[in-house]
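A single protein chain has been removed from this complex, and every other one stays in its place.
Chains: A, B and C, in written order; residue numbering restarts at 1 for each.
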Amino acid sequence: MRYIPLTQKDLSEMLGTIGVSSAEDLLKQIPDELRTKGPVPIAPGLSEKALLDHLAALSRKKPESLVSFLGAGCYDHFVPSVIAPLVTRGEFATSYTPYQPEMAQGTLQAAYEFQSYVCLLTQMEVANSSMYDGSTSTAEAMLMASRVAGKKTFAVSGALHPEYLEVLRTYAKATGLHLIEAPFCAETGRTTGESLAAAAKKAGSDLAAIFVQSPNFLGVIEDWRVAQQAAKDAGALFVAVVAEATSLGLLSPPGAFGADIVCGEGQAWGLPMQWGGPFAGFFACQMKYVRQMPGRLVGETVDASGERGFVLTLATREQHIRREKATSNICTSQQLCALWATVWLSLFGKQGLRDLAAENLSRAKHLRERLGKLPGYKARFTAPTYNEFVLDCPKPAEEIVSLLSKKKIVPGAPLGRFLGKGFEKSLLVCATEMRSAEELKALEAALAEVRS
Amino acid sequence: MRYIPLTQKDLSEMLGTIGVSSAEDLLKQIPDELRTKGPVPIAPGLSEKALLDHLAALSRKKPESLVSFLGAGCYDHFVPSVIAPLVTRGEFATSYTPYQPEMAQGTLQAAYEFQSYVCLLTQMEVANSSMYDGSTSTAEAMLMASRVAGKKTFAVSGALHPEYLEVLRTYAKATGLHLIEAPFCAETGRTTGESLAAAAKKAGSDLAAIFVQSPNFLGVIEDWRVAQQAAKDAGALFVAVVAEATSLGLLSPPGAFGADIVCGEGQAWGLPMQWGGPFAGFFACQMKYVRQMPGRLVGETVDASGERGFVLTLATREQHIRREKATSNICTSQQLCALWATVWLSLFGKQGLRDLAAENLSRAKHLRERLGKLPGYKARFTAPTYNEFVLDCPKPAEEIVSLLSKKKIVPGAPLGRFLGKGFEKSLLVCATEMRSAEELKALEAALAEVRS
Amino acid sequence: MSGGRRQIGGPPKERRLRIPGTAGLALEESLVFERGSPGRVGYSLPETGTVPVADPKAAGLESHLVRGELSGLPELTEFDVVRHFTRLSTWNYSIDAGFFPLGSCTMKYNPKVHERIAQMEGFANGHPYLPEEFCQGALEAMYELCRMLAKISDLAAATVLPAAGAHGELTGLLLIRAYHEKKGRKKKKVLVPDSAHGTNPASAALVGFEVVSIPTASKGVLDVKDVEKALSDDVACIMLTNPNTLGLFERDIGKIAKVLDQVDARLYCDGANFNALMGQASMGKMGVDVSQINLHKTFSTPHGGGGPGSGALVVSDKLAPFLPTPIVKKDGGKFRLDYSPPDSIGRVKGFWGNYGIALRAYAYILTLGAEGIKKASETAIVNANYLRAKLKKTYHLPFDQPCMHEAVFSDKNQKDATGVTTLDIAKRLIDKGFHPPTIYFPLVVPGALMIEPTESETKNAIDQFVQALEEIDQEARENPQLVKDAPHLPFRRRLDETKAARSPKLRWEPNGS
Partner (left out) sequence: MSGGRRQIGGPPKERRLRIPGTAGLALEESLVFERGSPGRVGYSLPETGTVPVADPKAAGLESHLVRGELSGLPELTEFDVVRHFTRLSTWNYSIDAGFFPLGSCTMKYNPKVHERIAQMEGFANGHPYLPEEFCQGALEAMYELCRMLAKISDLAAATVLPAAGAHGELTGLLLIRAYHEKKGRKKKKVLVPDSAHGTNPASAALVGFEVVSIPTASKGVLDVKDVEKALSDDVACIMLTNPNTLGLFERDIGKIAKVLDQVDARLYCDGANFNALMGQASMGKMGVDVSQINLHKTFSTPHGGGGPGSGALVVSDKLAPFLPTPIVKKDGGKFRLDYSPPDSIGRVKGFWGNYGIALRAYAYILTLGAEGIKKASETAIVNANYLRAKLKKTYHLPFDQPCMHEAVFSDKNQKDATGVTTLDIAKRLIDKGFHPPTIYFPLVVPGALMIEPTESETKNAIDQFVQALEEIDQEARENPQLVKDAPHLPFRRRLDETKAARSPKLRWEPNGS
């Protein structure tokens, strides 16, 4: 076995030192009736070539030539080739959580940089060094808001990503919290002040926070000011959710509207889609709540020689110190993904983030206008969008998807599964900077063709 | 431009320090009539995505599903995935020739290990740290043998790789040396003692060395003892050429037969085929000739604290010290390829090299027997082979190749181009450990099918 | 053999083995925000200009929603970025560089081939909402991995959706809660041994359970009697780590399961230490109902300096109906995702979990195969016991008996005699070129040094490590200040953690620092 070094000679020397005559002797610690008798019922090991052949065959089942307009929380952005060789360096990839800071300054400084990027982009005071993903980050925001407010009910925009909503429900159920949905406006696609106020009213004095996502699941850019006002009016915390993080390059940050917590998904910052994970959840809040935050925090300090250095800090919030009184159970998080995003953000920087976001907004707007003009098709909502939008089709969206699959085009996500009745003919169509003018045209033509 | 850091602000500060008012001022060093006026007549720069799309399109013109039985000096061996991430580490890939040994111990120790591997595998006393490739290494062997022997004529087996022979001819012509070819035996495919003796006789007293390659270009394993004897009888040096370096895992090393110089190609030690380069030429000889060697040598020494360390040494042979009196003009060589081979050799080690060579010999032998039994086909030579062999076909080999191309099978290299008359119907067929039993059968079936 | 002349404190006179730590050159590097210059670029956008650039305001966006300048963000070339992160990386120690015996973390070799697989186009660029026909390869890998995890643990089913061990714990507890609720019960208590990892009580509390602590008995394992004592109708489950954090097999686990059964309490097994069990012991026979298996430990996915991981769950048939969505199924040769099994606890994470991590674990299991799985756990156990047998001559071993995959020592011998503590010993190990073990955990051993060599390490590496610890013991006796002031060699000396916590500076500020 090419990963295991023990040789016969080593083994007998080592057993001698231990003072047993066989490895089997050591396994006597396990009561006999609990032992696995005989071989594990899986196949024999593969050579590396057989392994690669097998996995390449699986990989090829997704045709490389697919042109996909899927977004919906997982975005196809350009991933500069320079990132992988840096992030996969053994120094980063094969180190542990930085418990020994003197041996992990690389991970620590990079995490501090990630925290700083999140703060700068959300315009918040403090951010942690990563969460599992956008959905669980939002769930942790709910738990934290409940702790901070001492209340248990939440008014949540109905235009949150449906999977985030599902995770919120799972966590809420487990922890005895309550969710009240504030439906989005059927015409604009935005979550209106009235809708939020109505939900807040239902919650009454137990309202802990209001959750709004922008761009929301329909691709629509919400008005943070409305959310801010609704929270203020209801005396609740304002939690802003960002599932498409590149939008922050062009859209006003929630921190500018008094958000108490900003949580979300950093996948759009250059992480490959990888069938949905691993991604880099992020979590930011106002400094006054720092001791209620979940997740790992890296802080600046000095070493014994007075040099700047970084350490994990405020650990008294965490499970390994506080056990059942911890603010969260998170231990292993998504550090390497956060590093990936940090490298990506460093490449794009001030101007690149702006340009990229402008390009996304422009392509989707262009496509939305073109498709909206096709006979039988209609852009469903009127509010401005970022890089995706809802398109109503002349046929069930699932049918359109399977018709276009033959051309290796995936026109978007059919919304029936997510939003139910009334959305069976709707597609959520996303056009990032990756979709070329040619591909936009191909989609247009294919949709026109399948109309009849 | 994402590779160039100069900004407008930096530029004006820097020009101020220099004391000129524009970059154009600095270019006045170049006489105006020699300046490039206007833009360079090439296309504008590409975005990274456009670049990758273009090159991926070119790459895909070679179908991934091709099953190739080509060898002939460039072998399809399994390349463990672990090598690339190690060798492409910036520390190795983006450093220079180790002129400052205190900053390059990694490169130097690895080169020393490569030298040691070459010595162990060829059973020679000393080896250098790499040559451009097998063909130029063989040419350098000729130049060195001429210096050592003080003579100018060479008896060279006709079964040397034809491209090595071509390079020898180019270098010989330039340096006033003479080559006499010793034809291989039409029946066995070996270069016989008689043939070598006859060539040596033609050379007379000016004979500097005898060159024999094993396995030779026909895939046939030569008898080193015969070459040794022929050299001894003629009072010439014995230069052994190895173009398929994995064969040394199973075949007796030329050093065991008194070779004076062993040169060859290390590509088979796990280097990807890359359309023929970059590869890792190697060069070994007896210690008494060390000061006549071409190329870079790494030696052991100690540092100011007495610790073991490595340096480039015996530089007095080299161009940067000796200029026109140098033993060779080589400066930049193929260090990173040698490192690649060193990692590969370390993975395979003692047992792996043996097993791999046995597997190669067995597969080719099996295939040779099977194909030789097909009606109309015949294994051309009788002597034992390593991982390739010559197959005579019922039709012109070029025609067979183009017929099988449609099935994405490349049955081997048509020999007419290399060996001329009498070989129009011959294919050089190679089966390494990479060709599965299924692929061997597919070739057999395809050849049977195109017979008629 | 010559001996590390450049180590601070000098090498001992008769050093038998060469210890890796020595002095070298390091390179300083500023924060990324302190680099760069206005106007530099490190990116390129594809095909700009092919679509008219929309003015966001003209696109209907209210002006207060359009962002102003992105102040504070750096402007760098690609090369700036390469050099920055290359330098940062060199300040890290890693498994690739050396021995990393963090107890309970299973820092084994992370095969490089897995990174190549994860970068294959069909895995790196797959979108989870693609039509099922394009997902067949990706789903097959997930399905097969779940199947094999269930086989290896000898349980009924598996999921790879949880993102890490703690997330697996949380999910497992939700399964148990759902199980009881299905039976119309609302149990409130979870039993947790005092040697448990902090995530166990934290996860239990997070989902609203009350944590009841159970003491470790004198032999270092749980006594079924102590469990019986704590048992009541209100107990939903126990969270038992096996092998426990002392590296010992919980011998009574079978009995404990039976006792729990009396009140229909379930057995949660923290499987973070599954590396010691795989191929050797059956969770099914132990009576385990659910266990999270940290794929980033036992199944070799790189830890990444703190994730991503994957806290796969294996479950008994009692709990299988409650598994989170989506669930991968195979129907007549086709793979599909079931998004709404009737009794599921629902969704615990977006999309398909940390798919890329599960994929690496799948490749690892395929490579090891039936024999490799057994050989890995057996070797891990031999290595730990060898280390235990050698080191106990110098360091105090509170539970002196054969261990599984790790052994827990303490600083008792040194502290009493020299004042040198576990922390000092850990820091001094850095100078010797080793990553320190897990320290001060488990809490039941004061000044704990929890050492897990894993099967990846050679006898020689263990010998070197033991020797380094012996040297430190010697140094503590001869020159304790040398040890207390450690580390001396790395890029940064001992860091002031108190200062960091007292006046937290958690981000770079455009006009600060």
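Operating definition for what follows: contacts are C-beta pairs under 8 Å (C-beta built on N, C-alpha and C of every residue); 3 or more make two chains touch, one makes a residue touch a chain.
Source: prediction; values computed, not measured.
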{"item": "Chains shown that the absent chain touches, full complex", "value": "A, B, C"}
{"item": "Identified contact with the non-displayed chain, of B:Q229, B:Q292 or B:Q319", "value": "B:Q319"}
{"item": "Selected residue (touches chain absent from view) among B:Q109, B:Q229 or B:Q286", "value": "B:Q109"}
{"item": "Missing-partner contacts on chain C, residue numbers", "value": "4, 18-30, 37, 77-80, 82-83, 86-87, 90-91, 93-94, 96-98, 109, 111-112, 430-431, 433, 456, 458-460, 487, 489-491"}
{"item": "Residues from chain A at the interface with the omitted partner, ascending", "value": "1-5, 7-10, 46-50, 80-82, 84-86, 90, 103, 305-308"}
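Quick note on the criterion: only the chains that are shown with their structure count from here on.
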{"item": "Of A-C and B-C, whichever chain pair has more C-beta contact pairs", "value": "A-C"}
{"item": "Rounded Å distance between chain A and chain B, as computed from the means of their C-alpha atoms", "value": "49"}
{"item": "Between chain A and chain C, centroid-to-centroid distance (C-alpha), Å", "value": "20"}
{"item": "For chain B paired with chain C, centre-to-centre distance based on mean C-alpha positions, whole Å", "value": "45"}
{"item": "Residues within chain B bordering two or more other chains", "value": "48-49, 80-81, 85, 90"}
{"item": "Multi-partner residues of chain C (each touching 2 or more other chains)", "value": "40-43, 45-48, 78, 80, 82, 86, 111, 113, 115-116"}
